[in-house]
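With one protein chain removed, the remaining protein chains of the complex are shown where they sit.
Chain naming follows the written order as A and B, and within any one chain the residues start at number 1.
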Amino acid sequence: MAICSFSKLGVKTRSYDDKNLLPLPSDDVFHTEGFRQIAYSLEEAIAFHRETHHPTMFNKSNALIEAAVELDMRTKKKTKFVSEFSGILMFPHKFEIKTSRRIVAICKTLEQSDIAIQSGASIAGGSDIIRQIKSKKLTSTDFDHIVCHSDMLVELAEVRGVLRDHFPNKVKGNYGTDMQTLVTKFMESLDYKCTRDDIEPEFGCVESPFGSLDMDTDKLRENLIYFLNKVESHQPKDAPSCFIRRVLLKSKPSLEQFRIRHWDLLDGYEDPTQIDESEMKSGQKG
Amino acid sequence: MSRKAIDVSLYTRLPLHYRRMREELNKPSTRVHDEPVKTPFVDFYMRDEKKQIIDRMSDVPIKVDYPSESDSGLWGGEGVIRGHPLTWFPSLQRAVVYSEIFDKHLSVVVTRRTLQLIDDAHGFDNYILRTPIQDLKSQLALDLRRKMLITLAKKDFAKDDPKRFEFIWKKYGDCAIPLEEAEWFGLPISKAMAKLISMEKEQNPPQPLKVKFAKELIEKLEGIYKY
């Protein structure tokens, strides 16, 4: 269905498909046009990015490294696709990134609100804030996250309909008893969002930085595995195929992007090139 | 004496290998336009499952016509099917094929099936030489085969290139037959009979009656002269 509309619109599909591409040649020097995209290991891809940010070139050894994860949004039904999702990332290894976050802290006592404001929340308060939300003076455009003390949950339930996605839940983990850890957790976290368009609903993409180039490669690996696992958790259980199709590593200001062997990092993924070869062999026998 | 009787007597005088070839040519060929009917028990099928009645299954091949045009091309067994309201034709195309024995490119009318058969046989020469003759269905193919066999029998190929000569002999040498047989191969009956008549004439040329009577007269006269 979707492919039909492409040809009508004259738009190229964004999803990567190597059916019509040739397997890599045995030559040591060749042009990659028409061949399957080379899948590097994570270490190789990071080394390539480090080269381009070498002092003699871009001279930016602390540049951020980003991962673009391409997803297969199909579900069991042919006409239904995974809806757009978003979430927050709290990496096991922290790195410097400039983000502006506006956090609303809802707590019972004044002491708690002081702690919240000290640790970085932009607004802190109790029932007065709930009243503001109720009267729509404070809307979702004014803040990024709401953090709530467990004692105030019952009162906050009044405005559940207004808050919708921002209402605290267990998955997000934005309620608790210790205001300081709650606020700092959300201050240091990163947002990620899956983008999808109606022309090609089976293709989704999530992009997020997961470290800087001067970090240890092992730390970067752990961060990336955490990110990929987090993305994979959004796949419905009865999906027909693997969720992650391709992972690209990017690093600005360099325009290069390298495909990595994500099947080495994740459980439950198989090497697509090996599957092809085994199929070819069995086909020849048959 | 009727005409047919002459033909029969002539036919029996034809060489044995030629008559064998004609018999071979009349054998049933591979079925191109239809598939044999599949039956569960030899040529019986179950007519009634409940009562366990079996009946004979007829398997009559579809009749294929080979018009005179097929003799000037290589149709690979395809032909014209005249069905009751409809008629089906083969799709013909002109293609260039290469013959290793003649070292020549030939432009012939072929079908897609012929090209496939040539590929399956690994070359045009192999297709012409090694296909069962009843499957060729073309006088042109038979003529080409005769020419090839004569060339092989005379070893009249690649004379200036010994390497190539050896190459072709290795490849097609097993198809060679004696020259005497090769000259008769694939001839249509009319031509074969004409050939036979001319051969017989050569062997015992007809004597004019004038000569015969003159001889007899001389013999008689000789007798008279003695006495």
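The rule is short, and it goes like this: a residue touches a chain if its C-beta (ideal position, glycine included) is under 8 Å from a C-beta of that chain, and two chains touch if they have at least 3 such contacts.
Basically, contacts and distances are computed from a predicted model.
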Name under which UniProt lists the unshown chain, selected from "Large ribosomal subunit protein bL9m", "tRNA (adenine(58)-N(1))-methyltransferase catalytic subunit TRMT61A", "Trafficking protein particle complex subunit" or "Proteasome subunit beta": "Large ribosomal subunit protein bL9m"
Chains shown that the absent chain touches, full complex: A, B
Contact partner of the left-out chain, one of B:Val8, B:Met46, B:Ile62 or B:Ile197: B:Ile62
Chain not shown: contacting residue from B:Thr12, B:Ser91, B:Ser190 or B:Gln207: B:Ser91
Candidate in contact with the missing chain, chosen from A:Ile38, A:Leu110, A:Leu153 or A:Ile199: A:Ile38
Residues in chain A touching the chain absent from view: 25-33, 38, 48, 51-52, 55-59, 255-256
Chain B residues that touch the omitted chain in the full complex: 28, 33-36, 42-43, 56-63, 78, 81-92, 95-96, 98, 105, 111-113, 115-116, 118-119, 122-123, 167, 170-171
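By definition in this document, only the chains that are shown with their structure count from here on.
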Inter-centroid spacing, chain B versus chain A (mean Cα positions, whole Å): 76
